[in-house]
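With one protein chain held back, the other chains of the complex are shown just where they sit.
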Amino acid sequence: MTLLAVVSTTYAVSVPSVEAIPAFARKYSLNCTACHTAPPRLNTFGERFLENGYQLPGTEDGGITGKKNLGDLSLDDFANYTGVRLRGNVLRGHQFKQQNPPAAEAGVVQNNVELGFPEIFSLFTAGSLTKNIGFFAELESNLEESSTGIERAFVTFNNLGGTNVANIRVGRIDPSATFSFSTLRQQLEFVGDNLNPSTDTVQRAGLFPLAAAAKFYGLRNRSGTAISPYAPSLYNAVAETGVEVRGRPFGDWFMYQVGVLNGANEAFGDSNKGKDFYGAVRFDYARAANFSASLSGFAYLGNSNATILTGTGQADVNWHRYGIAAHLRYNMFDLYGLYTLDRVAHVPAAALSTFDTSASGLSVALDTYVTDRTLLSLRYDNMDAGGDLSQRTSQSFAGIQLKQYVRSNIALFARHDLNLRRAEDGSAAARNLRQVFFAGIDIAY
Amino acid sequence: MKAILFLALVLSAVQDLSPLHAEPQTGMLVGRVVYMGPAIPEQVVEVTRDSAFCGTQATLRPMTLHPKTRGLEGAVVSIDGVASPLSNPAVPALVLTNTRCAFTPRLAVGVVGQQVEIRNDDPIMHNTHISMGPRTLVNVAMIPASRPVGKPLKQSGIYTVKCDAHKFMQAHILAFTHPFFSLTDETGAFRIPSLPPGEHQVTIWHDTLGTVQQSVTIAAQGETHVTLEYPNHADARKQ
Partner (left out) sequence: MHAKRLKYVAILIITGLCASTAQAVKPTTNRDTLTEGRRIYEQTCAWCHGIGGEADGPAGWFIGRYSSPRPRNFLKDGYKLRSTASGDLPTDQDLFTLITRGIPGVMPAYRALNEQERWQVIAYLKSWNPAFEEEKPVPLTLPQAPSAPTETAIHNGRNLYVKYDCRVCHGDNGEGDGPEATAGHLRDGNNLPIRATNLTDPSAWKNGASAHDLFRTLMTGLDGTPMPSYANEFAGREEALWELVWYIQSLSGQQRK
């Protein structure tokens, strides 16, 4: 995998004079910024392209654009539906208030500055098979977490019953893709937390849009594996198996979305339980004055989608989430935020005294181009954590990042995250990580 | 015979009523545009291209003031809103020449439909780019000794003339849909004839000082004299 990454990096850097860019940009001969404010963030045109199942807004071009006829078959060139992205930190510095809490693994919770290799490599393939049928698959390899696997993979069926009346997605989907705040479209990349594999306690806080995170301590999935409070989950999950319908039947100002998932943070194929349901609405203004705004709300109703440990064993609980989000974009500014409220229901009475059944989170981010090629990003995250009272620690972080685009598809960045809560001794990971510095690279080809 | 007499009577009556028949009363606006504020000094800019011919420096003169009268040369005085079609659209072309790395004249005034004729007297290439706001009127490469290029003024307003090859070259063309305009001479003087009497809004434009407006009342006959003063340039609205 490393070799592949190195090869692709070299390739991306050495390709001459091509402006940009991954598959869609190649397919439509467009620069990244036709659809993105700054990748991976979408602008309004990009959002509507996504909603239309990877077809230009207002068209059903899936059958023609970019495709070549090969006998009975029409196909895009390979490059027109395949892209790669390599990103991650080449320099990492962590500073802690109190090092090595009890039972911490050596090397995880220490002041350190280390050099690394950009750790996340994703290969994705996406496009349209034919008119109104689109597909998306993403293979991601995370060197830091030594994991490789399919992240998202789904098929879309679009414009059923009329233009934008019903668009279906089936497969491993990210439900928040079309929400005002999309979990996956963040300028400040996810930085993984660290769980102690034997005690399941958090050793190092993760840097996430915390509103999208699990926010509960002591929650487990049905196979008994601990769910990290930093894991993106439920409606804000990165990829869950299910199906959803979405559309704007009354015009561009209103979107509905309803879906059913196998279950958040659920192993594939677990059908021994009910399904999770979600619904969302989104209101949009996007007409003129270089301005767009949206306001969305969702409700996610879990159905035995998590467990907690009781004195006697594991008990199923229903984990719900409600959230509102908004975005405002004006010229170079892109402001977006999400507030979520989580509830865990059906907690056995015996566990109620040690388990907080509610949690909430807030994430607000602002990206702005300070020059043609320099993107400044700020994010504020807050988590009022819930769950196991003995571990539970709330957290607030602020992050700032400067990203310099060397070319339209190659960016270098430097980032600093700061813990806003008072430093505490003890083993609370959310408090002892004081600040973090990263420098890295983001390449898309 | 009776009928003919009657017809003649009617006709003469109609003629009497007709305003066409009566000599219309018109006045003339005569005056001077003055500027009492501190003169904006000349600017010297570096010439980075074709210095062998254009010289290494170019002098930009933001305003030319008459030392005695404080009259402002190169201001355009105009009166809009008088219903009067252009009597003679077949006016001669406005000639705009690239000469010694400058436009001559630096300010031309004409009417919509009038031809602009662009010439190049220099032994170097110019690129005459005339535009109004974001819309180009014409953008032509002017090779040494090339034929003149003609283009009619399409709409009223202020055209900017630039040479994309030589940034320090600039001129303006103002186009009107009526004949009520005048360009001030070196003493700042101007005259606009054939104006109907009454109150009118006078617009004064200068490329450095911008636009100001003032109302004047034109006498029923003869000349109405007025001195139009530009406010200190800091207050003027740059068009």
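Labels A and B are assigned to the chains in the order they are written; within every chain, residues are numbered from 1.
Definition applied: contacts are C-beta pairs under 8 Å (C-beta built on N, C-alpha and C of every residue); 3 or more make two chains touch, one makes a residue touch a chain.
If you're wondering where the values come from, they're calculated on a predicted model, not measured in any experiment.
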Touching the hidden chain, out of B:Val82, B:Met125, B:Ile158 or B:Leu183, is B:Met125
Please identify which residue in B:Met36, B:Ala52, B:Val91 or B:Ile143 touches the non-displayed chain. B:Ile143
For a quick check of understanding: of A:Asn142, A:Asn167 or A:Ser292, which residue touches the chain that isn't displayed? A:Ser292
What is the set of subunit A residues that contact the non-displayed chain in the whole complex? 17-19, 28-31, 33-38, 43-46, 48, 55-61, 64-65, 163, 252, 286-292, 329, 331-332, 369, 371-372
Residue-wise, where is subunit B in contact with the chain that is not depicted? 48-49, 125, 127-131, 133-143, 146-147, 149, 151, 154-155, 164-165, 167
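Here is the rule we go by: only the chains that are shown with their structure count from here on.
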Just curious, how far off is subunit B from subunit A if you go by their C-alpha centres, in Å? 61
